[in-house]
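What you see is the complex with one protein chain gone and the rest in place.
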Amino acid sequence: MALSQKLKYAVLGVGRMGQRHALNVAYRTPRAELVAIADPKPASLQWATDSLSSSVGLYTDFEQCLAESGADAVLIASETKLHAPMTIAALHAGKHVLVEKPISIDLQTSRDVVEETKKFPDLKVMVGFSRRFDESYREAYKMINTGKLGKPHLIKSATNDQYDPSGFFVSYAGASGGIYIDCGIHDIDCARWLLSSSSSIPNPLKQVTRVFASGHNIRHPELVKDNDVDNAVGVVEFENGGVLMLHLSRTAMHGHDCFAEVFGTDGKVIINGNPQLNRVEIRDVHGVRSESTPTYYERFKDAFVLEVNEFTDAVLDNKPLPVNSLDALEAAKIATALTHSFRSGQPVYFSDEGEPLLV
Amino acid sequence: MALSQKLKYAVLGVGRMGQRHALNVAYRTPRAELVAIADPKPASLQWATDSLSSSVGLYTDFEQCLAESGADAVLIASETKLHAPMTIAALHAGKHVLVEKPISIDLQTSRDVVEETKKFPDLKVMVGFSRRFDESYREAYKMINTGKLGKPHLIKSATNDQYDPSGFFVSYAGASGGIYIDCGIHDIDCARWLLSSSSSIPNPLKQVTRVFASGHNIRHPELVKDNDVDNAVGVVEFENGGVLMLHLSRTAMHGHDCFAEVFGTDGKVIINGNPQLNRVEIRDVHGVRSESTPTYYERFKDAFVLEVNEFTDAVLDNKPLPVNSLDALEAAKIATALTHSFRSGQPVYFSDEGEPLLV
Amino acid sequence: MALSQKLKYAVLGVGRMGQRHALNVAYRTPRAELVAIADPKPASLQWATDSLSSSVGLYTDFEQCLAESGADAVLIASETKLHAPMTIAALHAGKHVLVEKPISIDLQTSRDVVEETKKFPDLKVMVGFSRRFDESYREAYKMINTGKLGKPHLIKSATNDQYDPSGFFVSYAGASGGIYIDCGIHDIDCARWLLSSSSSIPNPLKQVTRVFASGHNIRHPELVKDNDVDNAVGVVEFENGGVLMLHLSRTAMHGHDCFAEVFGTDGKVIINGNPQLNRVEIRDVHGVRSESTPTYYERFKDAFVLEVNEFTDAVLDNKPLPVNSLDALEAAKIATALTHSFRSGQPVYFSDEGEPLLV
Partner (left out) sequence: MALSQKLKYAVLGVGRMGQRHALNVAYRTPRAELVAIADPKPASLQWATDSLSSSVGLYTDFEQCLAESGADAVLIASETKLHAPMTIAALHAGKHVLVEKPISIDLQTSRDVVEETKKFPDLKVMVGFSRRFDESYREAYKMINTGKLGKPHLIKSATNDQYDPSGFFVSYAGASGGIYIDCGIHDIDCARWLLSSSSSIPNPLKQVTRVFASGHNIRHPELVKDNDVDNAVGVVEFENGGVLMLHLSRTAMHGHDCFAEVFGTDGKVIINGNPQLNRVEIRDVHGVRSESTPTYYERFKDAFVLEVNEFTDAVLDNKPLPVNSLDALEAAKIATALTHSFRSGQPVYFSDEGEPLLV
């Protein structure tokens, strides 16, 4: 397509994150155009009326939106359980799909979606692994690929959400698939991405050898009823020799602390060692200090824009996607295996076909 | 004006910085719309043809652009000597003006422009003091205004450009007005802004008591012919008791290092203590290290977007400007006084009318 | 004993670390006095002749030193395999013992030594867990004990030695007991110390529930012959609910990087986030950077002095030891269990009697 052509988007689901996506598509992505949103909630529609151009179509029913909005692509930011059915419906309606992670908290459902995408080879489907679009993760990836770190062999990764006294996420725990799936999927995806980049994978089917997990509850003992925890660690051994050490938490007091340390034979890089909100350092009676990003959004807000821009480019210019649904499926397998290891108390091994042996 | 109405912009001058402004107006500013650019240079027009929508009007003559483009506002990013005449021409053509700093390297010309703006009370004129739109300077300002730092009394400010072996800026030194005007105007403006915010100014005419300057050449002895230096320091004493310590340099080796330390009675803040390019820290044979922003642009790129957004809001909603041409004139007086102090070897005092005594 | 009385020390083994200890005892520890050293190596004796007062007795045979030197206490800094026999011989000679870690690479030998110490209730035996004497670890401990971090629940700890192209440690691998024992014993001891301090231990016999380990070789494939690795990770689950995540490495490129992150319910502390050598930051073409401590010695040199001072005080004033041989035994059990987990590929559980089940 020509440079001046724009990709028409409908955003499905305009809750908190969907609103941000809608604004990005509307105002910050040169080759993308917001033509519609769909959300059944009155508050969401009211927000859209207040905040978006009157030319944007408003739908309460996503299927009607798919049928009538004239969108070329959808950005799915609805609640997790709708990710899979919306993706499939969008494909059948002939739309390209950018869907928030995870495809599903259920591994088989994720697998079914991936199978379905194969029937639509002309449609692009990308899962929103936003960290892949962050300039700092990109810089680390570039350093690995240009050999500046030697061979990467170990990643320590942490996603520590700020403690929320309201207990919001707890009420949501049952639907989230648990901390490894809900919170760890980005860490797992980045480990796959950064460790594989300069390593040969002897058996492309089998990417993981073994995982081990351990979790404990610090502030949310009520999570036990959902078999979930507020602090979880894990070790993932990859077939190519790389290792991921993982720490997920819902109880950080200073802010959202999303950390990665990538070890190569010739050096290491640390991403976001200090999760600072801005370039201000304060020196007062509390010491020498800086404020942290309160949520993942302040940390990755530019990445969400680049994500849409690159997906748009991939569709308009028919280029390969930076991350595809198979990547999402592999990450889901690992997160599911970690969850199983945590619950069973045993390491989980992977078969030669690349499937976790959930015994 | 209604929310959905957009402010139509023409960008005058699309050299390196003008191109960035044009792209911001075109793609990153929801209520702004790029309708035209003007630049006499073929390369600039070619860039515009390649990079902008075909709906954007291209002009080689800025006066024709003012007359025909249908713009409501102009963003002037031409070479410095055209800032003043373009501003005046735009006002006479009924356009709002957002002009890059400085208005002029000549104090009287700046004064003339400010006088001219008074004849057009319905037109907004803002000078692009980009640091005022940076989130970190804003955070410091907010802390001062909410009393978190007590009374501000001292600012140490440094603008240290990365050393450019090509000598580009040297060739440009004659036209730049010298390092205090070219490079120090932002530091001076920020000092006025941050020091005044919680202090009473007893005599609004006289804002400065005295300035003192000293400079030396480290890598560019040829600057002597233009009475300029590549490293300059200065002290500005404000009438409200605040002090600015200033260091300007063209010879930083690690990148663009733009630093501010604001001292209040109850604490201090440091802005950009480490001029890091991103959130990556490298640990290898060179130590524990980070890369720096190479130029002011990587440091302030989001500020340039906010600058246009806020100017646009001020025009569309008829709100006060965050910074106006009088601010630019006051900063120019101080920069001129520092230049005079450096050249004369004497402190420069200010009259009760607020004019530097350039004896 | 009166303040002015000094504790007389013999240092057994004056290789690199023993020399440092001897100098500390001689010159930096007010209540300690160096009266003798013992070492069979001519180079060591020559060093002692050159560097110590002529009043210090020099022995090639440690047993003769025990019998004749008049020392009240010994500081054992010999090669690891002599730690146990020297400790036992010193006790039988009536000397207090400060012995470098580990007591032994063999768990049963460590246990035998601990049993032997019980026969000498009037003699103090301390194992040199130097990190317990470091001001930063002390500060973290103090914060935990005063409740500033809430309840501690997770420690991420890393001991990453600088890569030594000479392969020195590789030649030594067989005698070291492997990376978990040789390099991880400090991390394990600190985790026991910092996690237990504000937690009740329900079953004092059983301190650990389970350990899991994984290792890989990056630069030293030849370690395989000793069943060892140059990079190792591990997870230790303590009975009190605390968790240790461990990373040990011989391949850091920037220096000795010894890191700890202690998570409490109300906050966390990071110890040595930047392993800087001094307070100098360099900004040049390599970026904004600092040099790292090259070895553990630069990192902990003051801790080694405090260690001797506190041991001396404990003996002279008959006060409890800051760390005792039972602590060393518990750490040895965990290190041995991690080694077994790494080699067997299985988690290792602990019995109700607190013994690792090395099946």
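By letter and in written order, the chains are A, B and C; residue numbering begins at 1 in each of them.
Rule of thumb we're sticking to: a residue touches a chain if its C-beta (ideal position, glycine included) is under 8 Å from a C-beta of that chain, and two chains touch if they have at least 3 such contacts.
In this text the structure is predicted, and so the values were computed from the model without any measurement.
Undergrad: List the shown chains that the missing chain touches in the full complex.
TA: In the entire complex, chains touched by the missing one are A, B, C.
Undergrad: Taking the full complex into account, find the residue in B:245, B:321 or B:358 that is in contact with the omitted chain.
TA: B:245
Undergrad: Among A:72, A:257, A:310 or A:330, single out the residue that touches the unshown chain.
TA: For the chain that is not drawn, the touching residue is A:257.
Undergrad: Pick from A:136, A:290 or A:312: which residue touches the chain that isn't shown?
TA: Within the whole complex, the residue contacting the unshown chain is A:290.
Undergrad: In the full complex, which of B:218, B:285 or B:326 touches the chain missing from this view?
TA: Going through B:218, B:285 or B:326 one by one, B:218 is the residue touching the chain not shown.
Undergrad: Would you indicate which residue among B:45, B:235 or B:358 is in contact with the undisplayed chain?
TA: Once the missing chain is taken into account, the touching residue is B:235.
Undergrad: Which parts of chain C face the unshown chain closely enough to count as touching?
TA: Considering the whole complex, chain C reaches the absent chain at 4, 26-30, 53-54, 135-136, 139-140, 143, 148-149, 266-273, 278-285.
Undergrad: Using the touch rule from the top, list residues of chain B that touch the missing partner.
TA: 151, 153-154, 156, 210, 212, 214, 216, 218-219, 231, 233, 235, 237, 241, 243, 245, 247, 249, 251-254, 263, 265-268, 273, 345-347
Undergrad: Counting contacts across the full complex, list the positions on chain A that touch the omitted chain.
TA: These residues of chain A touch the chain that is not shown: 252-254, 257, 274-276, 282-292.
Operating definition for what follows: only the chains that are shown with their structure count from here on.
Undergrad: Copies chain B, chain C: same or different interface, half of numbers shared as the threshold?
TA: Same residues, largely: of all residue numbers at this interface, over half are found in both copies.
Undergrad: Going by average Cα coordinates, which chain is farthest removed from chain B?
TA: Greatest centre separation from chain B goes to chain C.
Undergrad: Turning chain A onto chain C with a C-alpha fit: angle in degrees, nearest 5?
TA: Superposing chain A on chain C takes a rotation of 180 degrees, nearest 5.
Undergrad: Approximately how many whole Å separate the CA-defined centres of chain B and chain C?
TA: Averaging C-alpha atoms per chain gives centres 57 Å apart.
Undergrad: On chain C, where are the residues touching two or more other chains?
TA: 252-254
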